[in-house]
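The complex appears here without one of its protein chains, the remainder shown in place.
Presenting chain A:
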């Protein structure tokens, strides 16, 4: 069962997490949101597992230049709650959290659109030489952002409770098992998107080093991160030393054009 104060707290968390992403950047990731949702639901481990799986899906997905991305923080809240309530395993809840995260893209777009309204009002106050009112419109967007996350979570938790249980009972076993496998392989998408974003082909050797360290040598993740840090530092030092020389090697050729 979910109590009314849990619904309120989780809705408040939904409001805060998007504001957090736009301002202080403390907990704005599915992993931490999953953990906090788990804390609120009294099952921190489930929250961590749901959050961690969703975290792996968004590894390479970051919001730049105003592009909307699937909102797996909302997914983490809803997924954690469903996982705790249904008790049918976490991978299964992730299968439900993913569509929620995907649908949230639409509401992200809506919030960004709504803020154009504050932009227009701000411009009007600037032309009227009214700095105070213009300044206010520069932060009123907090409400469009916050409620774009809080309201759907509130509704999903309020009406979702009984509906989700009914759905859960109706789902056949092969689909439950299938969703478990999907939950396991979905992180592949996050990893692949990240590899597309990074210059993977140019630095493929580092990807291989990391893979060998984990798959063959069984080094834990923190250890691999330290290995990566060492490689990064070596690269930084070598390149720093090489840089003045590189600048010299850029010379003007006979035609008067610069060449590297």
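To be clear about the criterion, contacts are C-beta pairs under 8 Å (C-beta built on N, C-alpha and C of every residue); 3 or more make two chains touch, one makes a residue touch a chain; residues count from 1.
As a convention for this text, contacts and distances are computed from a predicted model.
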Point to revise | Identity of the absent chain, which is to be given by its UniProt protein name, from "Mannose/fructose/sorbose-specific PTS system IID component", "Lactose ABC transporter permease", "Heptaprenyl diphosphate synthase" or "Cytochrome P450" | key: "Mannose/fructose/sorbose-specific PTS system IID component"
Point to revise | Residue among A:2, A:52, A:86 or A:151 touching the omitted chain | key: A:52
**Study point:** Among A:9, A:86 or A:213, residue touching the chain not depicted
**Key:** A:213
Point to revise | Contact footprint on chain A, counting only the chain that is left out | key: 19, 22-27, 29, 31-32, 34-35, 44-45, 48-49, 51-53, 55-66, 70, 91, 95, 98, 102, 105, 112-113, 115-116, 118-119, 122-123, 126-127, 129, 131, 134-135, 137-142, 145, 174-175, 177-189, 191-200, 203, 206-216, 219-222, 224-225, 227-229, 231-233, 235-236, 239-240, 243
